[in-house]
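Missing here is one protein chain; the remaining ones are kept as they sit in the complex.
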Amino acid sequence: MSSAPFPTVDQAALFEFLLRMGDNALILGHRLSEWCGHAPALEEDIALANTALDLIGQTQLWLGLAGEMEGKGRTADNLAYLRDATEFRNVLLVERPNGDFGKTLMRQFLFDAWHLSMLQALRSSADKRIADIAEKAAKEVAYHLDRSRDLVIRLGDGTAESHRRMREALDDLWPYTGELFIGDAADEELAAAGLGPAPESLKAEWDGVVGETLTEATLKKPADGYMQRGGKRGVHTEHMGFILAEMQFLQRAYPGATW
Amino acid sequence: MSSAPFPTVDQAALFEFLLRMGDNALILGHRLSEWCGHAPALEEDIALANTALDLIGQTQLWLGLAGEMEGKGRTADNLAYLRDATEFRNVLLVERPNGDFGKTLMRQFLFDAWHLSMLQALRSSADKRIADIAEKAAKEVAYHLDRSRDLVIRLGDGTAESHRRMREALDDLWPYTGELFIGDAADEELAAAGLGPAPESLKAEWDGVVGETLTEATLKKPADGYMQRGGKRGVHTEHMGFILAEMQFLQRAYPGATW
Amino acid sequence: EPQERAFQERIDAGQKIEPKEWMPEGYRKTLVRQISQHAHSEIVGQLPEGNWITRAPTLERKAILLAKVQDEAGHGLYLYCAAETLGISRDEMYEQLHCGKAKYSSIFNYPTLSWADIGAIGWLVDGAAIMNQVPLQRCSYGPYARAMVRICKEESFHQRQGFDVLAKMVKGTPAQKAMVQDALDRWWWPSLMMFGPSDDASVHSAQSMAWKIKQNSNDELRQKFVDQTVPQADYLGLTVPDPELKWNEAKGGYDFGQPDWKEFFEVIAGNGPCNAERLGARRKAWDDGAWFREGLAAHATKAEQRRTAGQAAG
Partner (left out) sequence: EPQERAFQERIDAGQKIEPKEWMPEGYRKTLVRQISQHAHSEIVGQLPEGNWITRAPTLERKAILLAKVQDEAGHGLYLYCAAETLGISRDEMYEQLHCGKAKYSSIFNYPTLSWADIGAIGWLVDGAAIMNQVPLQRCSYGPYARAMVRICKEESFHQRQGFDVLAKMVKGTPAQKAMVQDALDRWWWPSLMMFGPSDDASVHSAQSMAWKIKQNSNDELRQKFVDQTVPQADYLGLTVPDPELKWNEAKGGYDFGQPDWKEFFEVIAGNGPCNAERLGARRKAWDDGAWFREGLAAHATKAEQRRTAGQAAG
């Protein structure tokens, strides 16, 4: 295993960044997999499982690189299964409960639109390992976005009932979108070193995609009011502890076992 | 700590019995505490917390005695927090999900009616430690039963809606009551040694209490059809793993820590 | 009747029957019942395994399980399509499932209680399913036979993955090995029951055999399954929970005990450990999803109207 350092950037900032990417994928993948067998149509069961599968694959890559970079011998599994909530770096948006299927779709769409921009920007990361992961993931996420955007439009512009549910989902989730675009010191480090984009730089494109989609879905874009944040620095919602208790049970209850 | 053996009975059977009593209390207490702050009336929040508190106290006594009897140095906490599902011995009834408040009450009533008979019988256990715990617990459980029976009557004979909910709860839970009265080798050992009643011997009294209560509640007693079982020998429902993942998280994630 | 005789001759000659062709009503009904039951089994089968996705012990195991459950939903899709060629809609089939008229494999009414159960389902349940399904690749009805070719390929893959889960665990800690033995103890008999009651007791067998919808007897397949599985259990260092199990040199196979058929019929009758929850989960998914399906349908209508209006204006 190579543990070549990234000479031009603060290692802690880079580790932080890799956790954020990996944890977003892991926790959203977890939420999606909660739907397994309970979706409103067979095609949706298949699509959700597929999206979750892509996200878990991406988790392995991001957290694998994080562990490698950290150089303390931690694997992707160690990072996924043996950290407690405060050490997780995903945004709050992905840990929101599934709610009804409309909320799950809206969460997916709002995240996918950011995720794709992010990954596209990371394809030109100065670090080839990051660029390679982004290249692979971007292809998958482009498909996720196609799907979630299409469904948001069809349900927004469907029945009065489907419109109402999508509107409520949008209003509920909107305060959790701001965190995607707020940079901190680690983000600045990375941007300065050419390893990744400044989060703020992704906002215009996201606004465009989201705005157009919502218009087509006949949904009103909420005003940018107070935005919830904390996940990126390890301050999560009360849901996170329950997610981890479930996800990590076997690794915690049977320390040292291999599976 | 005394670890005096119980000379007249198979130690494994006695350990099994104490786990069953303790695990019933622990898991039902857990389920009740899930309601905290969500009950339909403030008085109910208080009453549920009180019942849960009694049950957790009883858990400490039963599992404490189980650990003492086992003689391997395991405490009540070790037993509660460091066993996996197959090692739990509670009946399936107490791990059933809360459902609506009617289901929670019905589960409580069906269990309380058994629990009180059981504890009353155990007051004359040949082992004083068991008799003492039963003496204390029986007083608490008499109150639990007063309460749950009263509410079952009032809601069964309330509105059409409350009647319907109580009827559905009764029908759903009925197949989980049989296990309370089915003895196995361990039960026979205990009964033969005068330490506890044969489970079958409690059925007539339970039938009486339940029958009278349901009549007063204008609810039809379901026929005794196929009965679910398994909990007493460690074969639980799929719910059990989730209960334990949540309950045991801190002890599992921070091994060796004291709290 | 000459039509029926001609039909039977085609089947005897090994020809495939295709959707638009004439077929006896009994043949059609038997196939609809069997294919839809098979499809429902795939769908309901997502639930016991899905129960462990969020708790899979490593990221790789989680990915493998997700992929597997996704495959099962895919199998459901092929099979519903195959059944639809016989003139029944997917929604009608769902309706029959939800009201309890249509069945699904009883095996899915047993709970998954530990991670080893995920391995055991792959190894035993998929193993038994393959045993049942391999001959169906040669079934007389074309669409069903072709769906089976694809399904069998994926199922073999799942079975190997399941065995691999267990092989890894039995090499692990004593607790892990105990988990595997416990899983075998609980899944062994239900797996044997998957082949159905003994042939004497089986209702539809003779006609289905003549129609080449069914090609082997239940007891034949059960014997084959036991003969294949026992050495694998030995390899894993496990004890098959059957005191009557014994190699019979004369017949070149194992003698083994009878499953508890009383339990089998109880589970069929709805009294298995998870019947109410499985069917309840499927009904709830369907009912909760009504607004979603209606929303999509309404959008499709609107889009079509806009397209037509655009054409009229253009």
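First chain written, first letter: the chains are A, B and C, and each begins at residue 1.
Keep this in mind: a residue touches a chain if its C-beta (ideal position, glycine included) is under 8 Å from a C-beta of that chain, and two chains touch if they have at least 3 such contacts.
Quantities reported herein were computed from a predicted structural model and do not represent experimental measurements.
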Not-displayed chain touches, in the whole complex, chains A, B
Which of these, B:N24, B:T59 or B:T177, touches the one chain of the complex that we don't see?
B:T59
Given B:P40, B:G211 or B:G225, the correct residue touching the omitted chain is B:P40
Applying the definition given at the start, please give the residues of chain B touching the unseen chain.
26, 30, 33-34, 36-46, 49-50, 52-53, 56-57, 59-60, 63, 76-77, 80-81, 100-102, 153-155, 157-159, 161-163, 165, 246-247, 249-251, 254, 256-259
Using the document's contact rule, name the residues of chain A that touch the chain not shown here.
84-86, 172, 175, 225-226, 228, 230, 235-238, 240-241, 245
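Quick note on the criterion: only the chains that are shown with their structure count from here on.
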Relative to chain A, which chain has the most distant C-alpha mean position?
B
So, what's the distance in Å between the C-alpha centres of chain C and chain A?
35
Considering chain A alone, which of its residues make contact with at least two other chains?
246, 249
For chain C, what residues touch not just one other chain but two or more?
55, 175
